[in-house]
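What you see is the complex with one protein chain gone and the rest in place.
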Amino acid sequence: MLEVRGLTKRFGGLTAVDRASLDVAEGSIVGLIGPNGAGKTTLFATIAGFHRPDEGKVAFMGRDITGARPDRICERGMVRTFQITQPFAKLSVLENIMVGAWLRTADRGEAMTRATDVARRVGLVDRLDMPAGDLTVAGRKRLELARALATAPKLLLLDEVMAGLNPTEISEIVDIIRAIRADGVTILLIEHVMQAVMRLAEQVFVLNDGRMIAEGTPAAIAADPKVVEAYLGHGAAGRMLKDPPHA
Amino acid sequence: MTLDIAFAGIVNGLMSGGIYVLVAVGLTLIYGVLHIINFAHGSMLMLAMYGVYYLFKPPLGVDPYVALPILVAGSFAFGYVLYRGLIGRFSHGKDENILLITLGLSIIADNAALFFFTGDTQTIDVAWAGRFVEVGPALIPMPKLVSFVASLALCAALGLFMAFSDTGKAIRAVAKERQGARLVGIDVENIFAISYGIGIACLGAAACLLMPFFYVSPSSGHAFVLVAFTIVVLGGMGSFAGALVGGLLIGIVESLGGLQFGEQLGQIGIPLVFILILLFRPVGLFGSR
Partner (left out) sequence: MRSRFGLLCAAGLVAALVYPLLFGGPVALLWRSNYAVNTGFLILFVAFIGQSWNIAGGFAGQTSFGHVVFFGTGAYVSTILHVTYGWNPWLAWPLAAAAGALVGWMIAVLSFRAGLKGSYFALITLAFAEVFRILANSVPITRGGLGMLIKADPRPENFQFRDAISFYYLALALCVLSIGIAWWLTRSRFGARLAAIRENEDAAMALGIDVFREKVRVLALSGAMCAAGGTVYAQKYLYIDPVIAFGVDKSVEMLLVSMVGGAGTIFGPLVGAGVLHIVGEVTRDLGNLVPGVKNAQPLALIVYGAILILIVRYLPDGLTSMFVRRGRAPRNG
């Protein structure tokens, strides 16, 4: 569904993403991990059209979208969320989600129905009238998810939707993401919360210093000495294996 | 336009440009350090010019050049207090907000001037204003030459101050990296107020140098505000060297535009340069980023 080939993004002399490639199969949940500053968010932003790549190609559903504008890409069915949440602070939660819903309908009633429906799925339905700026961190993360979901995407790019959440909140979001996938949405997620990635993803890519250093199943990744050395640190592999991913 | 006239136009433009440099240096300093756009800049220049005017009038009768230190000190104090009392409380929000605040200030200043000083145009007559200096085919009025030399000298002095004094170094540190400056123990708010004060002090000096050959009315500020912004965007927001080159260039553009297109249409040069720079090279001639 998503094919990224040799994507390179430079800022001045700094190469943030260096010939990175990845594939996301339809219906899967794919994780993208890597240490801080590895270039994960830049890779995401470049895929989603926020940066123009210096080299490489991005194809979505068989069509070349390299260098296309974010709004066009969103219209085609690929939408990203932001690691640092970007709510429309003065608008209500419902209005925020409706901005996404308006992409697929010009009818106010329908936009509202869709938005309310999405709010129910992510657990925001009790806060529809609250100004988005008043939401807690967890609420904002859900709102990011909800707005993106309201655009009726085929592929959802989630940028650290679990960062800053407590374990209960994380397991709630994990359930929500599973449910979204069950509804037929493919998911590519950047995550720092390792356990969550290991539980959710079927396929994991590892980015380090802008380069893709490994890919495979979570178990394989956790056992890959290259990953362990470069990213997880000594001893982490052992811990991972003791807590194998659930199906 | 013959070559002689063009030469005279360029020389004349350079002379006006000197004053523009001084006005723009103040604006660019405030932008560079505080990241705020001081829309009231023109109005404050106008107030300073009234200051010069009333110092010169009886009973005081202070010569504008003698008044320069007074105006510089007074303007600095005014700017410092204004920042501490009002502008500082706004300077960290949305950039349009600070623009609106300074717009409000300029409305107040312009109309206060209109109320207290009436709308009449005021000039001062200094004894030596009628003298001219010959530069090739161009005749330069003495006060213009003085203003040119003095403006550039003051800018050089400010440059040295920024480069070598402790306060200047602190200002540059704050301009570059606020958080870092705060961490090493610089009183950032105080530096902000000082920078704003220095920006306004430049206007005090400019007013003294301008008044011998210019006039003041409550709407004078208006004439200068767009000029100052144009210089600053031309040179690159926050750049000293940019303000210097931009000021002189704009002086020449204005002077030649007036010669070529006449008094009315000639004025179009400045807003046009402003628009073209913002559209095609928003970082200006010397800006980076």
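Think of it as A and B in the order they're written, each chain with its own count starting at 1.
Operating definition for what follows: contacts are C-beta pairs under 8 Å (C-beta built on N, C-alpha and C of every residue); 3 or more make two chains touch, one makes a residue touch a chain.
Keep in mind that what you see is a predicted model, and the values were worked out from it rather than measured.
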Note = By the document's definition of touch, the residue of B:69, B:130, B:180 or B:271 touching the omitted chain is B:271
Request  = Can you work out which residue in A:1, A:32 or A:48 touches the chain that's missing from view?
outcome  = A:48
Candidates A:99, A:163 or A:223 - the one touching the absent chain = A:99
Remark   = Where chain B meets the chain that is not shown, the residues are 37, 86, 89-90, 94-97, 99-101, 103-108, 110-112, 114-115, 118, 222, 226, 229-230, 261-262, 264-265, 267-268, 270-272, 274-275, 278-280, 282
Inquiry  = Tell me which stretches of chain A touch the chain missing from the display.
reply    = 48, 50, 69-71, 74-75, 79-82, 86-92, 94-95, 98-100, 102-103, 106, 108-109, 111-112, 128-129, 147-148, 151
